[in-house]
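The structure is given below, and queries will be raised subsequently.
Missing here: one protein chain of the complex. Every other protein chain is in place.
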Amino acid sequence: MPRFATVLFLAGFAFLLFSLTLTLGFGEPPMRAGQGVLDQAVAGTGAANAVSAVLLGFRGLDTLGELSILFAAATAGGLVLGHRRPGGDGPPAGAILQAGTRLLFPLMLVVGFYIVLHGHLTPGGGFQGGVILAAAFFLPVLAGTGAGPDHALLRVVEGLAGTVFILIGLAALWTGGVFLEPLLVDRGALHELFSAGTLPLLYLAVGLKVGAELAGLLAHMARAGGGEA
Amino acid sequence: MDAYIGPLLFLGAAGLLAIGVVGMLLSNHLFRMVLALVIAEAGVNLMLVLAGYRWDAVAPILQPGVAAQPMVDPIPQALVLTAIVIGVGVQALALTLVIRIREAYGTLDMAEVRARMEVDVAAAGGGEATGSRERPAGGRPLPGPGALPEPPR
Amino acid sequence: MTHLDLLLLVALINLPVAWWLAGGATRRRLLALPYGLMLGMLLYMDPGATWDSGLSWVFLGQSLSWRLDGLGWFFALPTIGAALAAAAYSSGEWGEDFAGAGGSMGWLQLALAANVFAMLVLLAAGDLLTLFIGWELVSWAGLPLMVLAGGAAVGAGIRYITYAMGGGMAVLLGVVLVYVWTGSLVPADFMAVLPTLASWQVGLLVALFFGGFGVKMALLPFHLWQAPAYGLSVGPAAAFLGAISSRMGLFAMALVLVKFITLERLVDLTVIPGLLDSRDVLAWVAAFTIILPTYTALKQNDARLLLAWHGIGQGGYMVLGLVMGDAMGSAGGLLHVFNYATNQAVLLLAVFAVMHRTGTADLNRMGGLIVRMPLSFLALLIGIIGLAGLPPMNGFVSKWLVYRSLVLEGEPLLFLAAIIGTLGTILSVYKLIHNIFLGQLRVEHEDIREAPWSMTGPMLVLCAVIVVTGTMPGLVLGVVADAQQAIGLAVPDYHLGGVTSPAGGLDMLWLNGVIMAGFAVGAVLFYGFGGRTKRVHQLDNYAGGHFLTADVRYQYSDNFYPGLMHHIGGWYRGSFQWLEGALISVVDLLATALRGFYHQAQPAAWVLFTITLGFAWAVLP
Partner (left out) sequence: MMAYAVALPLVAAFLLPVLHNASRWLGILVGPAALVAVLLVVFQSWQPAVLPFAMDLGGFAPPWGITFYVDALALLFCGAVALMTLLLWPRDEGDGDADALVRRRSLTLLLAAAAAGLALSGDLFNIYVFYELAAVASYGLAAERGTPAAYAAAFRYLMLSALGSVIALAGIAIIYFETGTLNLAHLSLLAGELQGPTGMAAFLCLLVGFGVKAELFPVNAWVPEVYGVTTRRTAGLLAGLVSKLAVLVLVRLLVLVFPQEGLRDALLLLGVLGLIGGELAAWKARDMTRMLAFSSIGQLGLVFVAFSLPGTAGLVAGIVVAVHHMVLKPGLFLLAGQWGGGLRGLAGAARRAPLAGLLFVLFALSLVGLPPLPGFWAKFLVLTGLAGQGGGLGWLAMVAILVATVLEVSYLFRLAGRLYSRGDDEVPAAATGGGTVTAGVFGALVVAAVVFAPALWDEVQDMGAGAGDAALYVRTVGPMVPTMISGGAP
């Protein structure tokens, strides 16, 4: 009976939601806040990528909150999984996989950092790059060729990266601005790597933090996964 | 064609959301519930990103040497990026919990997990487990062999 | 600092003082002192005047003020008096025994002091908000006194507070409605607007206030809590509670229904056109409250419960007299508060004195104690005569006034109900005195001594009050008159011996004189001409002419009045318990259903249900 009710309500929900969305003007957004952001992105943050400008400039607090959520998830994950003895390893990976891992590791590092540091110019940024970095460190665990990243180091990195993000924000406060205000925006030319003031620094912090959090979480889970097989 | 693309995309968003909710509510398998959550989030993220779409506009990135063109609204894109990362965090945490539950109870079946949780919580509270809609408290004495009159032949 | 402030301050300071005094065996002897001081202060204040408090402040846009008028003064008198008697009673041997048995004298005295303070705050209420504040304080202050005894008393206390809060919430709703409908909680302001309210509004207010205050008075059908809550408490606490606690309901009724809403308005509210107005409804509730609990008392085999059940019935007389609203009826109703307080206090103190000595209140386990505890017997005798409303005690005066009013107002059916109630009272108090003091003394009670002076003293003082105010009711009627004037009622033409009225007055001086003369004549005849007495052993008994030997146990309260009970027992057996049980069952059922809601397999489904319904509600016009 509850299942039947659920299905019934679900059908109603999907139908109503769909009919509600049909009244929304697709393709013709009001652009009330958006147009202003587009107009001011370069002047306000120095970033060619307006999405990055929004992420780190206009809505930097969201990004800080999001980092905090990742940190919270990692902390909670650590709390849940706790100190666990590493479980038995899975079946060893084949030679190709192991060789591929060794080959891929430096490449992924480079790509990851590249994406992190060019976030203000091109699609990409700290999140995307951070995920690639995390994957780079996690690959050896998957392939069975390494024990994964060092937890103590990860905690230092994630703690410091988050702090650096806030400190850059507070630096603006201390120099007479407001919290999270982009600094040194007028240094460097548009479309150059060294431009957009503190944005690349923020992205670096974001990238490191995201990478550290995800790597930590994955490593935790990997150990847990082996434990009870 | 243009007239249909909007409703089609909305159908996709609403459909993904609905599929996700179906999975979360009707599946009894913890891991599938997490996957369903991923799908539901994808649906709502799609809906969010649709909010910024403009006909005949380009991505909101200035290209060197390209004349200014109408651009799509960059804010929903940033929001979606944030929402995705938030989702990842929540999903990862959910998975760690699933791992632990599997270890503790040896099952991924929601009904069984819930029943055993009830018992544990009640025990921690110092009482016995209380009844619920699925499992009423107390014994239900089934009529024994002689309890019911024989049906007439 | 006005006189009223001083009185309230003394009552407040008495809280820690009572706690401290209760701490030591010698200090304990002074427990009654603060109440004596309060009584003195009260007597110093003129009941005819209005005593304002210097305390008043504005909070939440409401002005809180306190003032004591004639009505409050009249109720304060038995309040402090009962506390004085209870404190004196517990200051001696009873207290030592209580403390020795593991009871906490400190809590008892603290709770008693808190009750007195709360009641004074209530009696000094100057507006509806302070009335409610006092009301709640009184309701909650009663709880610790009830649960002190532990065991079954705790259950009774929790039952009490549930009922009391139900009543309190009705009162609160009434207060809120008055505020919203009239824009004020100050009597002078809202009384000007009340006449403009619609009938349904006034009717709702009457129902809420009468119901709410009626719970405290234990009016039908909210009476179940009272007997166990009062009866199962410890001695002095039971006496105090039984004597005065539930009368706070009458005070509030007199204030709100009679003074604020007025009886004229009640008469205007028709319930059944041509047949029943709302005042009649109140009167009939009171009448049934007289009858049913009184006959329930008849069934009790525990002396404390028997008396406590009576208290409920006696409250009915008070309400009945009050809502009659004429000079004699309301005087009778109010006077009965005082008289009943003295009677009930004496009775409960006597019963607890017996219990103190024998260790039981079971009417089937006592008998013949008259030879061992003559003073307690005397007190109980005087008390039951007063309670039954027979001359020459004070209970007769107040009941006579109520009867008179019912007859004069043309309410023969109500009069009949009141008479039936009195009959039940006489029957049951006879059972009380008979089973405790008359008949054969039980073997285990051979060595019983009379209760100590600390216990008999207060009893005898109260007995003196009963006799004196019975003979000279004018002493109290003067204060009653002030109370009547304070709530805008007519005052009967009274004098020291009673009242005069064109339809026939009452003069207790004369009546008691005749009775005493009759006794004197009888004594002269008996001793002068006959004097044929023969002293026999207490175990030689005759019952209905039948000789009973020592081995026949002359106690049969198990089946007292079998014929009567056979005829009336079925009428009221358990019907209200059934009602209460049904209510609890409904709550239990709902609660179980709700628990099911919070124990479901897939709570997240409710997110879907809610949002879908919400969408449907938003989309549909």
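Which chain is which? They are A, B and C, in the order written, and residues in each are numbered from 1.
The rule is simple: a contact is a pair of C-beta atoms (placed from the backbone, for glycine too) under 8 Å apart; a residue touches a chain by one contact, two chains touch by 3 or more.
Only a predicted model underlies this, so the values are computations on that prediction, with no experimental measurement involved.
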Inset, instruction - Please work out which displayed chains the absent chain touches and list them by label. - result: A, B, C
Legend entry - Identified contact with the non-displayed chain, of A:72, A:142 or A:201: A:72
Legend entry - Per the touch definition above, residue among C:172, C:207, C:448 or C:490 touching the missing chain: C:172
Inset, instruction - Just name the one of C:2, C:56, C:360 or C:600 that touches the chain not displayed here. - result: C:600
Inset, instruction - Over the whole complex, note the residues of chain A touching the chain we left out. - result: 16-17, 20-21, 23-25, 28-37, 40, 44, 57-62, 64-66, 68-69, 71-73, 75-80, 82-83, 152, 155-156, 158-160, 162-163, 166-167, 169-170, 172-173, 177-182
Legend entry - Residues belonging to chain B that touch the chain removed from view: 17, 20-21, 24, 30, 33, 37, 40-41, 43-45, 47-48, 50-51, 70, 73, 75-76, 79, 82-83, 86, 89-90, 93-94, 97-98, 100-101, 104-105, 113-114, 116-117, 120-122, 124-127, 130
Inset, instruction - Can you list, in ascending order, the chain C residues touching the missing chain? - result: 57-60, 102, 132-133, 136-137, 140, 143, 147, 150-151, 154-155, 157-158, 161-162, 165-166, 169-170, 172-173, 176-177, 179-180, 587-588, 590-592, 594-595, 597-598, 600, 603-604, 606-611, 614-615, 617-619
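What we mean here is this: only the chains that are shown with their structure count from here on.
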Legend entry - Overall pattern in which the protein chains touch one another (line/ring/star/complete/other): complete
Legend entry - Chain pair showing more contacts of the two, B-C and A-B: A-B
Legend entry - Whole-Å gap between the CA centroids of chain A and chain C: 74
Inset, instruction - Could you put a whole-Å number on the gap between the CA centroids of chain B and chain C? - result: 62
Legend entry - Whole-Å gap separating chain A and chain B, where each centre is the average of the chain's CA atoms: 22
Legend entry - For chain B, residues contacting two or more additional chains: 21, 25
Legend entry - Junction residues of chain C - those touching two or more other chains: 600-602, 605, 608
Inset, instruction - Using the touch rule from the top, collect the residues of chain A that touch chain C in their complex. - result: 2, 5-6, 9-10, 12-13, 16-17, 19-20
Legend entry - chain C to chain B touching residues, read off their complex: 595-596, 599-602, 604-605, 608
Legend entry - In the complex, chain B residues that touch chain C: 21, 24-25, 110-111, 114, 118, 130-134
